[in-house]
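Take this structure, written in structure tokens, and hold onto it; I'll ask about it next.
Note that this is a trimmed complex: some chains were dropped, and none of the rest were shifted.
Letters A and B mark the chains in the order given here, with residues in each chain numbered from 1 onward.
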Amino acid sequence: MYTDLPLAELQSLRSSAVAPADLEDFWRTTIEESRALGSAPVVRRVDSGLTAIDVFDVTFSGFGGQPIRAWLRVPAGVEGPLPTVVQYVGYGGGRGAAADELQLAAAGFAHLHMDTRGQGSGWSAGETPDVAPDTGAQAPGVMTRGIESPQTYYYRRLMTDAVLAVDAAQQLEQVDGDRIAVKGGSQGGALAIAASAFAPAVKAALVRVPFLADFPRAITITDAYPFREITDWLRIHRDRADAALATLAYFDSSSLALHAHVPGDFTVGLMDVITPPSTVYAAYNAWAGEKDITVWSYNGHEGGGLDDLPRELAFLRNHLA
Amino acid sequence: MYTDLPLAELQSLRSSAVAPADLEDFWRTTIEESRALGSAPVVRRVDSGLTAIDVFDVTFSGFGGQPIRAWLRVPAGVEGPLPTVVQYVGYGGGRGAAADELQLAAAGFAHLHMDTRGQGSGWSAGETPDVAPDTGAQAPGVMTRGIESPQTYYYRRLMTDAVLAVDAAQQLEQVDGDRIAVKGGSQGGALAIAASAFAPAVKAALVRVPFLADFPRAITITDAYPFREITDWLRIHRDRADAALATLAYFDSSSLALHAHVPGDFTVGLMDVITPPSTVYAAYNAWAGEKDITVWSYNGHEGGGLDDLPRELAFLRNHLA
């Protein structure tokens, strides 16, 4: 069932989000401050039971220099450094099991799979805490954690982690720092956009059904979580809608995409109510680089699933050659 | 519909929770550490628009000396110091509007209505952040925030706030420090139990459908939130059930009630699936002081609502005389 705009309108839609004038400054400053607090990643081999793929437990410095976990998976016995994909996780999940999501390593890539701070308890496990000094009253979840100011908002920390994961990747011996792509679906897609915008080492991006785009529109066209967390909060904090929306403007995927100049490969599910197609197109249409989008006409938020893999591998081999 | 044990079995039920040997030490230490960091409460009169009741915005020192908000409501033009009720809020809510819940002040009591750190966005607004250095991966909500250790668990901070709210009350000019009772429903009931156990100034407690009791049983007999947050988390963090349950043992209302020696007036709804009656009775049966319980045979978690008020006022007038 379609509940959003017709495809033709989606294709020419512009986001209703307005990027703050100081958006780029905000992010440059934020990232630089955290980068200054960082140290070299720590890498520990784990016994995953696999023989064809080696898995490492990586701890790198994220926002505020805080330790962020990730898995590094590489094909066993392959000479590096390798072309690399840094992957981000969808809402509620964590980096999951060491032996999960083996496709990229099995296809010959180094695969750095970043954990998500303070999440990792909804559908796959995480290990990384969210450390924050003062985040205010919030609805369950992280969508409204610290929403009253861009300085305290949860995604300031998580998006910085995403950018610094690329820094960390460059420091790993298995990684060819000149051949790094990012990938993610939903929240992971939003993080891939953020990293594409602010991590210069990123050469290409696989952005699947990205989240966090066009907040002002999104919260009025869907009742599905997690966008709904925001309206749950606004419903109670009636007098703070302006402040909350002003905060969200710094984190809107459709504004961040304006700063992404690398090739981007997107997907959208036309029956998606979690990241409605108009919000995905808000980000896609804003993307500043070369781009393409796969339209899954009868899919929801699951998008293309593994049916996207052949195209993804071709895209990666093309852009990380 | 009844989904729990028959009333006769409830009345003789003992909690399945086992109190840790160092439970009292844990709490004494925790409270003393925070008390040492505290400062005098700050009281600011607010213009609520009311003429018969005066409302003040109070900020007091809670866990770690962190500022906690509360409303103080007193009858206008009444000579103090007054008998006082410190009230705690149910899960998801905050202290709400200045002009809400006027009954206690309108009945002649000073009414200190404590905000709940990091909540206050679900059904009534709050202002108080939860400040925590490291709380790990968590499910949405606060039930699993920091659950891997008693030191980091959310309720260590919130229960300490509840105890220190009584300290704060004693320092207010409108309050007669020798005539303080506590009150709360659901999570607020659990906090009232904690304060009764560890705040010596408390003289009596109104405990309505208390939450957080008999965790080991609760999480296996109900699918309702917020207890369900714990099983959501355990479902993913399969290998950490022992640690999580060991943490919860320090915060189980049925273990804390063993330390409560003041008169306690409880309520229970026999059709309650949020705090199932057997969990309420686990706390009630453990209560160390004089006690009574009102059984609402056909009610759920709403319990007696305002139909409890006449009995509450009589209880308060009796015990704060």
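Annotations
Keep in mind that, in the parts below, a residue touches a chain if its C-beta (ideal position, glycine included) is under 8 Å from a C-beta of that chain, and two chains touch if they have at least 3 such contacts.
The shown structure was predicted, so the numbers you read here are calculated from the model rather than taken from an experiment.
Depicted are 2 of the identical subunits; the complete assembly encoded in this structure file consists of 6 such copies.
Keep this in mind: only the chains that are shown with their structure count from here on.
With centres set at the average Cα position, the gap from subunit A to subunit B is 38 Å. By the touch criterion stated above, subunit B contacts subunit A in their complex at residues 92, 94, 118-142, 144, 232-233, 236-237.
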